[in-house]
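One chain of protein is taken out of this complex; the other chains stay put.
Coming up: chain A.
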């Protein structure tokens, strides 16, 4: 029942369709019942010797009822689905917005396949609820009540009375096994999510699977996930089967009791013979709407768990919240300052950064270096406020980043991330991400600076070339240069480059460096790099070691002494100089 309450508020925008659906639904059921009952009545009349022309008129009435029913059944389905699918579209967008708020930290523990199955198929499952359960529930109450009243008034109250317990039992069937249904339902949705996740992993990791000859192992894994899913689905199906049987049993029991009571009533002269067939037929049809909802309710387990999965995401608290309504004003000349920053990704994990302090003054280029895993990218993540620091604070332009709105903070920071992500659209659209309203000239200019313009125009479709999923149709270095162009296009006062040229050849890198040097005068540049040539171009070098700042200084000063820095780059230096 929880789910009724949870899903209810979403009905609001489509309430008119819902109501129309219910009204037409009642008329549909009503017409169907009237049609059958009237048919039975005609039969009785004929048996009792009615004139042929009276029967003929009756046939016209029947035809009218059938037409009404066909129109109404179409209308009912149309309105119910219109409402349902409208809600689904709405819910999907809501889910995206929710995930947008909790990314990226939430995504660390989630799998794309899992989330996308929530957005697509869990939401799709709710169609059962919105299109086939919600309105049907109303109809299942209203129609039998009317029919019972008609039976009681027209034929005999006993008949109505004897039907009530069976109707009631029919309605309760789904509740008998509710716990089992919920447990299995959850397992099914989770199992499906698991299969989804494995499939996404298999699709995106195809090169690795093929090159390691891992196909059969992967398929085994998939088959196992599938087997687990099927096992629960079978259990679920068996329960549904029992419920189907019970529904049918109670419905037929209603018919039987009516048969017995009718015989009794007629025998005792309390009911006319011509009503016998009618009461039998009515006792069958009075169950139709109730059985319809009962049949839907057999799937409550799945609906429940899909609802839970959808709402878990919708109700997930934000990890990083805007703490202020309006950002505090920034200093004119921006600086970046890490002030005794400590950070851990999760409560139970060790500190990744420990008491890190350094400062980047306006116009300065600072290189962040250190062994792999020493926490460099983490610093970038914190500066963009994808996470909040555990202790200490990060100041941009004199303000704690928590005193800025996320949107404003990210407006002044532009990043080339370590893992470049290109979207499956054209090169131009990918670049436009940096600045949605950029003109072509601006785009070309940025691409030129990033040393990618010439390549792009050499392509048959130029800037409109589709790059494929994650940019598969480009080489590693080309992807990085597009990411750089994107960051340059944004033209923010703080530029963060995390291993931005790791896949770039030295020649292109050299040219790029020159271009950047011009740009770096009136902005802050923070580069993270392993390559010596990149590091040496910085005004200042901050050396991270195991999450602490081991050293700060200039290359010439540090290389001469035996220090963390000199040890770090000696090998590279020795080979090349």
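Operating definition for what follows: a contact is a pair of C-beta atoms (placed from the backbone, for glycine too) under 8 Å apart; a residue touches a chain by one contact, two chains touch by 3 or more; residues count from 1.
In the analysis below, contacts and distances are computed from a predicted model.
*Asks:* Of the candidate names "Queuine tRNA-ribosyltransferase containing PUA domain", "ABC transporter ATP-binding protein", "Glycerol-3-phosphate dehydrogenase subunit GlpB" or "MiaB family Radical SAM enzyme", which one corresponds to the UniProt protein name of the undepicted chain?
*Replies:* "ABC transporter ATP-binding protein"
*Asks:* With respect to the chain omitted from the figure, which of A:19, A:142, A:161 or A:253 is a touching residue?
*Replies:* Of these options, the touching residue for the absent chain is A:253.
*Asks:* From the list A:308, A:403 or A:499, which touches the chain that is not on show?
*Replies:* Final answer for the missing-chain contact: A:499.
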